[in-house]
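Every protein chain except one is present and positioned as in the full complex.
For chain A:
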Amino acid sequence: MDSVFDELYQKYHHDVFQFLFYMVRNKEHAEDLVQEVYIRVFKSYQNFEGKSSEKTWLFSIARNVAIDFFRKQKGWKEKLLEKFDWSTNQVKDEYPIPEEITVQKEEILWIYKCLEFCTMDQRAVIILRYLQDLSIAETAKALGWTESKVKTTQHRSLKVLKKQMELFYEKEGLTSEKVRVER
C-alpha cells in the first residue's frame, strides 16, 4: 500500500470520515466521498506547502468534496438555471439515522436532526468547532475564511440550532402530553 495513503489513513481517516458523515448525513455517501478526498489529496499532495496543518488542509478538501457532492445531487438542469449560493442554501435530507446516534439520549438525536436545518457552511463550522475540536483560527484556515466569518457563522448556526431545539421541544412536548392524555 502507498506510504502516503498509509500515513494519512492512520492520522486522519476517522476524523475526515466523521466530518463527511455529519456533512452529508449518510454513511454510504461518506464512504464514497472519503475516497474522493484521497484521490484529490494524491493529485495535489505536492502542492501542499505547509502553510496550514495537514489536518486543516484535509478538511478543506473534504469540504470541497462535500460541496461538489451536493452540486451533483442538485442535477444539471438546476445547476444551469441558478447560481448556487452555499451560504444560504439548506439541503434537506431523508436518510435513515445510523444506530450510533439512535442509541444515544434523546437530546443527541434531536440535535442531530436539528443540524439538518443548518446551511452547509453552518454545518461545517459546527462539525469543525465542536466535533473536531478545532480552534477558531484552525477552522478559518480549513474553510479559507477570516476568523470573524467563522465566529459569525458559528453564532448564527447556534441560533438556528437553538430555535430548532425549541421547536422540537414544543413538538415532542405536545406529543408526550397527547400520549399521556390518551393513556
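In this section, a residue touches a chain if its C-beta (ideal position, glycine included) is under 8 Å from a C-beta of that chain, and two chains touch if they have at least 3 such contacts; residues count from 1.
In this section, contacts and distances are computed from a predicted model.
Student: Could you check which of "Endospore germination permease", "Anti-sigma-X factor RsiX", "Aspartyl/glutamyl-tRNA(Asn/Gln) amidotransferase subunit C" or "ABC transporter ATP-binding protein" matches the UniProt name for the chain that's left out?
Tutor: "Anti-sigma-X factor RsiX"
Student: From the list A:V34, A:M120, A:L134 or A:V150, pick the residue that touches the absent chain.
Tutor: A:V34
Student: Which parts of chain A face the unshown chain closely enough to count as touching?
Tutor: 1-2, 5-6, 9, 13-14, 17-18, 21-22, 27, 30-31, 34-36, 38-40, 42-47, 60-61, 64-65, 67-68, 98, 100-101, 104-108, 111-112, 126, 130-131, 133, 144, 158, 161-162, 165-166, 169-170, 172-173
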